[in-house]
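I have a structure I would like to understand better, so I am pasting it below and will then ask my questions one at a time.
Here the complex is missing one protein chain, while the rest keep their positions.
To keep things simple, chains are lettered A, B and C as they appear, and every chain counts its residues starting from 1.
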Amino acid sequence: MMVLLALVVLPIAAGFALYALPRADRTLAKGIATGVAAVTFLAGIALRDQSMSVRWLARPFTAAFHFADDGIGFWIALLLALCTLCAVLAANVPRLRDFLALMLLLEGAMMGVFLARDLLVFALFWDLMLVPVFLGLLGWGEHPSTAWRYLIYNFAGGLTLLLSTAAFGVAFGSTDVIGRSGLAHLGYIWGPWIFAGFAFAFLVKTPIWPLHTWMPPTYSDTPPPMVAVVSAVQSKAGLYGFIVVGMALLPEAMHAATYVMLWLGLISLLYGGFVALVQTDAKRIVAYSSLSHLGLILVAIFSFNALALRGALIYVIAHGLFNAVLFLVLGFIEEREETRSLPRLGGLARANPKIAGAFAIGALAALGLPGLIGFAGELIMLTGIFSAGYFWPALIALVPIVLAAAYMLRLFQDIMQGPEIPDVPIRRDLTLIEGLAVAPLVLAMVFFGVNPHALTTFDTTLYVSASELAP
Amino acid sequence: MILFWVLAVLLVGTAIFVVTQTKPVYSVVGLLFHFAFLAMLFITLNAEFLALIQIVVYTGAILVLFVFVIALLSSGVTPFDPGPDRMPRAVIPAGLLALAGLGLLVYDESRGSVARVASSPAAGGMVGQANAFGSVADFGKALFTTYLLPFEITAFVLMVAVIGVVILAGKETPYVPSRRQAALVEREMREAILRGGELE
Amino acid sequence: MNSALLPVSLMSYVGLSAVIFFIGVGGVLLRRNPLIILMSIELMWNSANLLFLAFARVWLNNAGHIFAFLVITVAAAEAAIGLAIVVVVFRRTHHVDVDDVRLLKG
Partner (left out) sequence: MPFAHHVMGVEGAYPLLYAVWLLPFAGAVACWAFGPQLRRLAGPLASAVIGAAFAGTLLMWGFATQSVGGALGAHVSLGAWTRGFDFGLLMDPLALIWCIIITGVGFLIHVYSIGYMDGDRAYARFFAYMNFFVFAMLTLVLSDNVVGLLVGWGLVGLASYLLIGFWFERPSAVAAARKAFVINVVGDVGMMFAIFAIYAHVGSIGYGDIFANVPALGGALFLICVGLFIGAAAKSAQVPLHTWLPDAMEGPTPVSALIHAATMVTAGVYLVARFWPLFSSSPDAQELVATIGGITALLGAILGTAQWDIKRILAYSTMSQIGYMIMGVGVGAYEGGVSHFFTHAFFKAQLFLGSGLIIHALHNEQDIRRMGGLRARMPFAFWAMTLGVLAICGIPGFSAFFSKDAIIYGALRHGHPWLFWTGIVTAGITAYYMFRMLFVTFLGEYRGDVDPSDLGIRHPELAGTPLPAAPSHGESAEEPHAPAWIMEAPVAILMVPSVFAGWLLFGERSPWHAFFAQQFRPEATVATGIPELAASAIVLVMVLAGIGIAYYRYASKPALENATGRLQQESVHMPAALSAAFYFDTALDILFVKPAQGLGTVFGRWVDPKVIDGAVREIVLSCRWLGHLFRSFETGLVRAYALIVVFGAACFLAYYAFARGL
C-alpha cells in the first residue's frame, strides 16, 4: 500500500509541491526532485506482490482504484523510475524547477498506467500522462505546433481508449479486470469494436506506422531528459496495453487482428529503418529507429508465442534503456555543441572520450550487439516469432538489424569520429553528475545483456495461454 | 358568411398594404385598419372580450408606440435609406419550397383532415354551452382559476420586458458609424486625397 | 359537427390565417426596415390568434381565448423590446437597416 502510494502519488504530489519552491534556486529543486525520484526507485524495487484497491464506481459498472504489480508492470515501473531518476539528474534546462516538476508528474502518471489494475484508472492515467509532455513541449520545445500535434494525436487515441473502456465496462460489468485470469471472454459482437478502440490508442502511443508522424518532431523537440523518459517508457504503454488488455481480455479480437498488426509491425520496422538511414537530425535518427524497434516488438506480441513474448518484454526494457542513454547523451552533446545536425558535428570522441563511450554503448545496444541487452531481446523475440511459424515475418525482421547497424554507426561515427569540426566552443567531457546519470543505465544494459535470465522473472505463458482460443 | 369573406378580403388587403409600404407611417395606418377588421372577425367568433383587448392593446398601445418611435427616428436624418440588398439568393428557392410545403399541407387538409381533427375535441378541455361560450364572465373565470399561473407568468414577462426596454433605451449609446458608412467615408477621403483637393 | 357553429367552414379560417401569416413572413424576409419587420411580426401573431379563436369556437373550449390573450401580452412585450432595440441601433448608427446589424456573423 505504502509502496504503491509512493510510486503513484508521491511523484505527483512532489511535482506539485515543487512549484512552491523559489523559482531561482536550481540546486534545491534538483536536489529535491532527485530525492523524490530516488525514493520512487527504491519503492519500485520493493514493489513485488504489492496491491491496493479503493472502491470507486458502482454504476454503470464497478471500478476501483486498484493498483498492483503483475511482473511485467514491475520491470517497466522499475525502468520508469530509473529513467526518471537519471533524467532528473541529467536535466539542465532553463526554468529547471518547473521542468523537474513536470518530470515528476510524468513519472507519477505513467506509474499509474503501468500499475493500474482497473481499465478505467488505466485510461485516466493514460490521458493524464499526456499533460506533462504537452506542457514540456510548449514550454521547452522549439515549435508549439509540435506540442499540438502530440496532443491531438495522442488525445485522439485517449478518446478511443476511453470509449472502449466505457464500452468494456458496460458490456462486462466491471473494469477492475487487468491481470485477472479466467475471465469470461467478451464474445464476438462487442469484442472487435472495443479492441479496435484500444488498438488505435495503443498504436498511436507506440507509435506504429502510419500513425507515427507525431513522433519524430516530438522526439526532436522535447528537451532531452523528458524525451529520454517518453521514448523509453511512454512508448511502451501501447505495447504493454496490447499484452495486458488485448491478450488477456480480448483474445478473440486480438487474434482476428493478427495479420493487420503483423503487416503494420513489419512495415514500421522496415520503414523506420530506411528513414533512419538518411536523416541528418541526430534525434530524428533515434526516433525513426524507435519506430523500427517498436514495430518488431509489435510483431513479436502478435505472434502469440511465449518465447516471443518473453523476448518482447526483454526488448521493452532494452529499448527503454538504450533509448534513454542515447537521448540523454544526445542532450549532453546538443548542450555543448548547440546543434544536433550530423553534418555540423564530428570528431567529438577526441575531446570527449567518456561521452563517446557512453554513446557507443547505447548505439551498440540499439543495433543489437551481442552481449548487450538489445541483442538478448531481439534474438529471443525473433526465435519466438520463427518458432510460432511465421517464417517470412522473422526473415523480414532480420533486414532492419542490418539497417540498424548502418544507421547507428552512421549516427555514432558522424558525431564522434572523423576529423574534428573546428570552431566549436565548449568541449567539456562528461561531468560527474552527467556520468552518474548515464552510468546506471549503461550498467543495466550490460548486466541484463549478459544475463537476461534475471529479467524474465515474469511468466509470459500466463498471457499467451489467456489468449488461447477456446476450442 | 358574407361578412367573413368581406373581412377576409379586407384583412388580406390591409396586411399586404402593411408590408409593401415604403414609409413606416403608412404601414402603421394599414396595421391599424387590419387590427380593427380582425377585432370584427373576433366578434363573429364569440370572442368579444378579446376583440376589445385587440383594439385597446394593439391600436391603443402598441401602434402608438410605433408612431412615437417613427417620430423619434425621423427627426432630421433619413434612417431608412436603403443600402444594397444582402439577402441570400436562397430566399427564392427557400420561399418556393416553403410555399410548396404549405400548399401540400393545405391541399391535404382540404380533403378533410382538419374536419377529422375538429370532430374529436381534446379531452379535459373546458367545453361550455354554446350560448354561454365566449362571455366575459366565462373568460374571466377561466383566466383567474384554471389559468392563473400562466396569467401571473405573463405579468412577469411584461415586467421583464419593461425592465429590458428601460435598460436598452434608457442609457446613452455612443454613435459608431457602421462598417458600410465607415468604408464610404474612407473611400471619400481616399479619393479626396488622390484628387489632391480638400475633403468636402 | 361543431363547425356548424361557424358561419363558414373551419378551413376558411385556417386558410385566411395562413395567408395573413405568410404575408407577415414575407414582410419579415423581404423588408429591411425594422419597423415594418416588427409590424409583420404583429401580423403573424394575429393570424395565430385568429386560429386560436376559430378552433376555440369549434370546440367550444375557451382555452383558445386564454391563449390568444397571452399571445397579445407577449406580443406587446415583444414589440416594446423590438422598438427599444431599434432605438438603440439608431442611436449607434443613425441609420436603421437590419442588414447593417451583422454582429452575429461567424
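Throughout what follows, a contact is a pair of C-beta atoms (placed from the backbone, for glycine too) under 8 Å apart; a residue touches a chain by one contact, two chains touch by 3 or more.
Here the structure is a predicted model, which means the values were calculated and not measured.
For the chain left out of this view, which of A:F41, A:F322 or A:F375 touches it?
A:F375
Which residue among A:R97, A:H319 or A:R410 touches the omitted chain?
Answer from the full complex: A:R410 touches the omitted chain.
Taking the full complex into account, what residues of chain C touch the chain not shown?
25, 28-30, 32, 37, 98-99, 101-106
In the full complex, which residues of chain A touch the absent chain?
Output for chain A: 210, 212-213, 216, 271, 274-279, 288, 307, 310, 314, 347, 349-350, 364, 367, 369-371, 375-376, 379-380, 382-383, 385-387, 394-395, 398-399, 401-403, 405-406, 409-410, 413, 416-420, 451-453, 456.
One rule holds in what follows: only the chains that are shown with their structure count from here on.
Using the touch definition from the top, list the residues of chain C that touch chain B in their complex.
1-3, 5-8, 10-12, 14-16, 18-20, 22-27, 29-33, 35-36, 38-40, 42-43, 46, 49-50, 53-63, 65-66, 68-70, 72-81, 83-88, 90-97, 99-100
Chain C touches which residues of chain B in the complex?
1, 3-5, 8, 11-12, 15-16, 18-19, 21, 24, 27-28, 31, 34-35, 38, 41-42, 44-47, 49-50, 53-54, 57-58, 61-62, 65-66, 69-70, 72-73, 77, 79-83, 85-87, 91, 95, 98-99, 102, 106, 109-110, 114-115, 118-119, 121-122, 125-130, 133-134, 138-139, 142-143, 147, 150-151, 154, 157-158, 160-162, 164-165, 168-169, 172-181
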